[in-house]
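Every protein chain but one is kept in place in this view of the complex.
By letter and in written order, the chains are A and B; residue numbering begins at 1 in each of them.
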Amino acid sequence: MSRVGLMPEEGGGSYKLLVCLLAGIGIIIAAAPMAIIVIMSFSAAETSSFPPSEFSLRWYETALTLFSSDESSGSQAVGAALSSSLLVGLVVMVLSVAACIPLAYALVRGQRRLRQSMELLFTLPLVFPLVMLGIAFLLIAESLRWELGIWRLIIPHLALVMPFVLRNCMSAMQSISRETEEAAISLGASPLRAGLDIVVPLMKPGILAGLIFAFIISFNEFTITFFMYTIDQSTLPIWMYSRTVSSLDPSTLALSVFIILIDLVMIIAIDKIIAGRSSLF
Amino acid sequence: MSVSAHEGRPRVLPLPRRGIRVNALYRRSAPWLLCLPALLLITPFLAACLYMLRFSVSADTGAIDGFSLQAYVELAQPYFLRSVWLTLKLAATSTMIVLVLAIPLAIMIVTTRSASWRRVLTVVVLLPMILNLLIQSYGWILLLGPAGAINTALTQLGIIERPLILLFNEKGVLLGLVQTSLPLAVFPLMSAMRVVSQEYLEAASGLGASQWRSFADITLPLLKPGLISAGSIVFAFNASAFAVPLLLGGRRVRMLGLAIRDMISPLFNWSGAAAGGMVLILIITLVLVFSTWLVSRSSVRGVS
Partner (left out) sequence: MKGAAGMAAALAMPSIVTAQGSKRYDGKTVRLLTWSDDTGLAVLNHIAKPFEEATGAKVIADRTGSTSEMVAKLRAAGDRPQYDVITLAGVGGVTLAADGLLAKPDLNQLPNLEQVDPQFRTGADGHGIGYLLWTGGMIYNTRTFSEPPVSYAQLWDESVQSRLFLPPATWTDALDTVFATSKMLGGDGRDAEAAFEKLAQLRDRLLTFGENPTQLVELFRSNALDIGGVYAPAFFARELANPEQSNMGATYDLEEGFFADLMYTIMPKSHPGDDDVVHAFINYTLDAGVQGVMAEAVLNGPVNTQAVMSEAARSSPFIIKPEQLSDKAVVHDKDFIASVREDWIKRYTQTLS
């Protein structure tokens, strides 16, 4: 008789077959639209019939010229949208992680009740109706009459990334034993020093994953940004939207592939950093 | 100076008064002080929630003015109730499907030896959630549309005469919901899987349990808390979905997110939208609290 396991190496019969079958269906559902977009972006034809009859890189060339030649017209300029996307993403990632490190510490070391309620609180932005949140943020921002500038976008994004960042920091924190801190304190370090010099470095994988995660979510966020963007502060997904909604020319697909690549690199980076030791959520 | 996690944790001797010292660290830094920055960052979100709550009881539909429960009363129409029912139905169905697909996917990712394959799987599962859905919807149309690749193939093979309508209805929305929420279940399940140690399963195999038996008797019970919390997140995420029903439902599948948007524009009934939002939030919060309670109950039982 063969040995059992989550995924037995040999044998496994109907169990293994079913696991592979269902996982295969899952992978197809997840990847099919992206695969088609990637294939279509290499099409040589003007129209988007699938599968393409000929392949070329022409749409990539068109997409590249968008970056170099787009001179004016505000929110039409992809360069401006890209740079504010990057700025928002960077600020969001730094602030959210800086706030989640102490929180994760407090929750993992704290009482169970505090932990449960805080975890619930910080899960809410993930499951909130984004449309509603968008209009609420917009009405508040307008009624406060403050010149928020780029913070119009950063503040809502911060709420959205917190669930992901916190989970990453907490799972990293969970693997740190109390003894480590105690050792530092017994050697004369102040609690704050012990936290900064011992705990934070040990949390590094979770922190890095949180940083990248925050960036990915912010970089791709659409629904709330759709309400909050202004003519001067817009992001790449908004630019993509106003472009794709009117016409689906393959250069947009080429641009999507470019965005897929950015996300891909970052996800692989997270996976490398946490290398199966921690989880993404 | 910094101790890297890779080098393993330094083993230290038990120290006298250790409990007191750590407690001192914890107490002196005060849990609330540690929570403060994060709470500060999430305050605008809470303010937005309160703002909606206030708006939902406004007497004016376009501005906050006076108090009235009119917006809630008006929700008790078939127009809205059908959306509630549809939302519950689709969120529940998609959650079931997601869990059925997520367990094997998590098993596959956790047990994959090759790091590069694991990365490919991770990317494939994670990307749909974050990538611009407008673009993905074109991908779906090219594949599943009435003249998409699948229908063309089936027609040419003579299997069907009229194209199957796979999009612009509840099926299409369900597919999109499953696709975008899959990572929310796969990744928590992956970490739950690591708890299912090989030793348990080997012990079972030593006792002569079959593959299916050990899955049903050992893996599943150990995964239960993970399944409940993953399921509740998926349900909540899908109940508040907006872009998926908009783009893959052909606007014919009016889930709550869409109904709320229609109230914002073109109906400009903002208090109604806020009231609808509060109903949705209530449903979601109830599901989350209930699942938290379920998880804590099952883990307490597990300990005792």
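As a working rule, contacts are C-beta pairs under 8 Å (C-beta built on N, C-alpha and C of every residue); 3 or more make two chains touch, one makes a residue touch a chain.
As the structure is a prediction and not an experimental result, all values here were calculated from the model.
Chemist: By the document's own contact criterion, which visible chains does the hidden chain reach in the full complex?
Modeler: Across the whole assembly, the hidden chain touches A, B.
Chemist: So one chain is hidden, and I want to know which residue out of A:L138, A:A194, A:L211 or A:I224 touches that hidden chain in the complete assembly.
Modeler: Residue touching the chain left out of view: A:L138.
Chemist: For a quick check of understanding: of B:Y79, B:W117 or B:W293, which residue touches the chain that isn't displayed?
Modeler: From the options B:Y79, B:W117 or B:W293, the contact with the absent chain belongs to B:Y79.
Chemist: With the missing chain put back, which residues of chain B would touch it? List them for me.
Modeler: Here the touching residues of chain B are 62, 78-79, 137-138, 141-142, 145-148, 162-163, 165, 168, 246-247, 250-254, 262, 264-269.
Chemist: For chain A, which positions touch the chain that isn't shown here?
Modeler: Output for chain A: 47-49, 72-76, 135, 138-139, 142-143, 145, 226, 229-232, 234, 238, 241-242, 244-248.
By our rule, only the chains that are shown with their structure count from here on.
Chemist: Considering only the defined contacts, which chain B positions touch chain A in the complex?
Modeler: So the residues of chain B touching chain A come out as 1-5, 9-12, 15, 18, 21-22, 24-26, 28-29, 31-38, 40-42, 44-45, 47-49, 51-52, 55, 100-105, 107-108, 110-111, 115, 118-119, 121-128, 130-140, 142-143, 148-149, 175, 178-179, 182-184, 186-188, 190-191, 193, 196, 198, 201-202, 204-205, 208-212, 214-215, 219, 233, 236-237, 239-240, 242-243, 256-257, 260-261, 264, 270, 273-274, 276-277, 280-281, 284-285, 288-289, 292, 296.
Chemist: Can you tell me which positions in chain A touch chain B when the two form their complex?
Modeler: Against chain B, the touching part of chain A is residues 1-8, 11-16, 18-23, 25-27, 29-37, 40, 48, 50-51, 95-96, 98-100, 102-103, 105-107, 109-110, 114, 116, 118, 120-133, 135-137, 139-140, 155-156, 158-159, 162, 166, 171, 175-183, 185-186, 191-192, 194-195, 197-198, 201-202, 204-205, 216-217, 220, 222-223, 237, 240-241, 244-245, 248, 252-253, 256, 259-260, 263-264, 267-268, 271-272, 275-281.
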